[in-house]
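Heads up, one of the protein chains got dropped from this complex, but the rest are sitting where they should.
Showing subunit A:
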Amino acid sequence: MTMPFYSSVDQLLRDRSELARKGISRGRSVVVMSFAGGVLFVAENHSSALNKVSEIYDRIGFAAVGRYNEFEGLRTAGIRLADSRGFSYDRRDVTSRWLANTYAQFIGAAFVEQQKPYEAEICLAEVGETQEHDQLYRITYDGSITDEPGYVVMGGSTEPISAKLKDVVDPAHDLAAALATALESLQVPGAAPGNGTSEARVLGESALEVAVLDRGRPGRAFRRITGPVLRGILPAANRGETADEPEVRGGDDVAAGSTE
């Protein structure tokens, strides 16, 4: 008689956590922060077509890191849920708190029930009437949900970025100043994907995906900042080309289960 293979629940979940954490930390980082004019999303993203930041609803935006195919599914699901609720109730009844809870339930269930957890971490942001009503929810691969005051850093090497951002962030900043602090943090030594370099980098327009939830805009507040508008508010040092980064591989560039 063969014995069924046994592994403890504890061990299973630890393995899944490790897989998810490793996948997410290989990627490039995203910073989401509340500023005077709304909520700012800054993602290091060398693709202009595959977005990490997206609109969900009138006052709600979405940012994600990790494996693209996985968080893309989460993003579209969020849009479907929000639009369904807004259609059957009212647009005002679509809240980030409700949606974040739904995400957390779903991702948490997948973490326990499925062989492979989501290698993705998402941030759901809602811009409020006033700054104290801005809400940032971070939902991690195991369905944990946290309500973050002020800013969220996800993906890649978050510690050096968070440490820097904590020093420079100021909720009273305008858009250009908030963008400058976000870039300053993303560029700190040690924040490059895969911990490749220990030198400070310069992220140019082509390496950035920038969007805001504009507090002053009625209705759909989300807007992408690209092209000349982005160039106009970038710090002078970032207006040039992004330096070549050989051997930089994001979490989505490597195969699932890869150990590199």
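What we mean here is this: a residue touches a chain if its C-beta (ideal position, glycine included) is under 8 Å from a C-beta of that chain, and two chains touch if they have at least 3 such contacts; residues count from 1.
Operating definition for what follows: contacts and distances are computed from a predicted model.
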| item | value |
| --- | --- |
| Name of the absent chain as recorded in UniProt (options "Transmembrane sensor", "Response regulator transcription factor", "histidine kinase" or "Proteasome subunit beta") | "Proteasome subunit beta" |
| Hidden partner chain, touching residue among A:79, A:145, A:202 or A:230 | A:79 |
| Contact residue for the chain not shown (choose from A:114, A:144 or A:206) | A:114 |
| From A:44, A:70, A:126 or A:214, residue that would touch the chain that is not displayed | A:70 |
| Residue of A:25, A:54 or A:162 touching the missing chain in the full complex | A:54 |
| Contacts of subunit A with the absent chain, listed as residue ranges | 51, 54-56, 69-70, 73-74, 76-81, 83-84, 86-88, 102, 105-106, 109-111, 113-118, 220 |
